[in-house]
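Below is one structure. I have some questions about it.
The complex appears here without one of its protein chains, the remainder shown in place.
Chain lettering (A and B) follows the sequence in which the chains are written, and residue indices restart at 1 in each chain.
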Amino acid sequence: MSLSRADKQLAALLRGCALLSAAIVLLILLFLVKESWPVLRHVALTRFVTDTSWHPVDGLYKLTPMLSATLYSTLGALLLATPLGIASALFSRYYAPPFLAGCYRRLIELLAGIPSVVYGFWGLTTLAPLIGRLHPPGVSLLTGILVLTLMILPTVALTADAALAAVPVAYLRGAAALGLSRWGLISGVALPAARSGITAGIMLAAGRAIGETMAVLMVAGNVVQQPHSLFDSVRTLTANIALEMAYATGDHRAALFVSGLALMSTVLVLVGTAEVLSRERHHD
Amino acid sequence: MNEIERIDKTHTDEAYTLGPLQAGPPCCDPTPLIRVDSLSLHYGKKPALENVSLDIYKGCITALIGPSGCGKTSFLTVLNRMTDMIPDCRVSGNVYFDSKDLRHPALDVQGLRRDIGMIFQKPVPFPLSIRRNIELPLREHGISKQSELNDIMQQVLLDVGLWAEVKDRLESSALALSGGQQQRLCIARALALQPKVLLMDEPCSALDPISSGVVEDLIQRLRGKYTVVIVTHNLAQARRIANYAGFFWIKEQRSGCLIEFGQCKQIFEAPAHELTAAYINGSRG
Partner (left out) sequence: MTKNALATGLIWLSAILVSGVFVWLLSDILIHGLPRLSWMFFAEAPKNAGRSGGIGPIIVSTVLILLVAMVTAAPIGLATAVLLSEFARYDSVFGRLVRRSLDVLAGVPSIVFGLFGNAFFCIYLGLGFSILSGGLTLACMVLPILIRTAEEGLQATPNDYRLAAAALGMSRSAALVHLLLPSAAPALVAGLMLGIGRAIAETAALIFTSGYVDRMPDSLFDSGRALSVHIYDLSMNVAGGDASAYSSALVLILLLLIINSIAMGLAKHWMHRSVVTV
């Protein structure tokens, strides 16, 4: 390409900045590994599952209660948020009159921006006492699931909405011309066509739920125990890091960084799959 | 010549200050200003132009005619190295501008584009004021004195016949002008750099008939002072304004090529090639 000298200098500067941007993620990985190393050096990865309990001060690193808490809360939230989110998208796209649809969509967009700490705070002051009246204590896995549902619902709803918007109008007109009812049209044509986009949205929401810290920290109770019922207090992996970082030293701190690495890889796999799925959609 | 009779009565001779119309090739310079020798062009694997050789003579208007897709625009973009901006575009062959090798990698391309200007099919005024549209390229090429900028701006706007229409609103947005005015502004902008050659890619085809006529008159008046290479679909227009004409054609499943090139009178009245004759008469393409 014929670039003038000024252009060449500019291009070099820009390339430097871009390299810096790209390097950040490598830096993060580097420091995570560096800080995890003291513990990874002499503790086999299997011990994170097989040790008797989580007592890093005594050299015990069983992470399973936290992993279970993260898993159950994410699954629970997905179970609730997926149908509600898709229903929201269908509502604003096919069922609501235009003005209502616009208001509803704007409400969902607003809620996507509310900070997790506000969700957690409201959960703590309003939801937890209500659930506590059902079955003490109020802060429990169930409360965590409910708050997480609220948080990831906008993600599912907005990505499903975008996926449905991308369905060619011709498909829908063709189906309507064949005399399909509104639900028949949606279940037979729109949803299948938007399937990969919606799945991508669900994966993104799952990634968000797994990585969520503040909201679950505030409402799930923070007891390190394997959950046996919905009303047990639990501590997720993220909450564990947030709570113990303040005073952890040495191997304890390194163990927390190990859980950070585990979190990062899980979320990345999910986000990567979501991207592959949404790229497939473009090729359809 | 009846070009003068054809001018719309609302436009008087005073609107343009490029000088009187000249009939026939005014150049006595037998050496061509631009020599193209065996030029071929590929976009990736697809060939767009094959083995084109022709000469552009100084001060004349050369029209490139032919059906869509036969590489006329691609040919034009080679002449000011705009092909550099197209990814995956390979050019082979030789092009000489003023005896310099135009395709040499060390050539100062920005200087070249000052000497060889280009007007696009769709008028592209910048989203700036009329004044800024003309001043911006001038400033980029090193002219910074405001008085000098004002003089050049006034002169080129007079040259294209826009001065009377816009002199009271030079600070207003160029996007508010009509299509024909925008195209004339683009021509003025190119003329401000004092080019030797103007490349025009169907400059009238995006305009309404009256604006089209106005721009065509302007192009005619560029003859002599400037060298013009114009791609046009409009055979009548080519016949009206060109001194030389090149007929391009695209063969089935192959690339575009030059069928015939010569003086305009000869191409239109006594074409040597049967394809040319068929195209001119409207029975092909």
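Note that in this section contacts are C-beta pairs under 8 Å (C-beta built on N, C-alpha and C of every residue); 3 or more make two chains touch, one makes a residue touch a chain.
These numbers come from a predicted model, not from an experiment.
Checked against the hidden chain, the listed residues A:115, A:136, A:174 or A:250 yield one contact partner: A:115. When the full complex is taken into account, the listed residue touching the unshown chain is A:88, out of A:73, A:88 or A:155. Among B:72, B:113 or B:223, only B:113 touches the chain left out of the display. Touch with the hidden chain on the side of chain B covers residues 80, 82, 85, 87, 109-114, 117-118, 120, 122, 124, 126-128, 136-137, 140-141, 175, 186, 189-190, 193. With the whole complex as reference, residues 3-4, 6-7, 10-11, 13-15, 17-28, 31-32, 34-35, 83-84, 87-88, 90-92, 95-96, 104, 107-111, 113-122, 124-126, 150, 153, 181-184, 186-187, 207, 210-214, 217-218, 238, 241-242, 245-246, 256-257, 260, 263-264, 267-268, 270-272, 275 of chain A touch the missing chain.
In the analysis below, only the chains that are shown with their structure count from here on.
With centres defined as mean CA coordinates, chain B is found 58 Å away from chain A.
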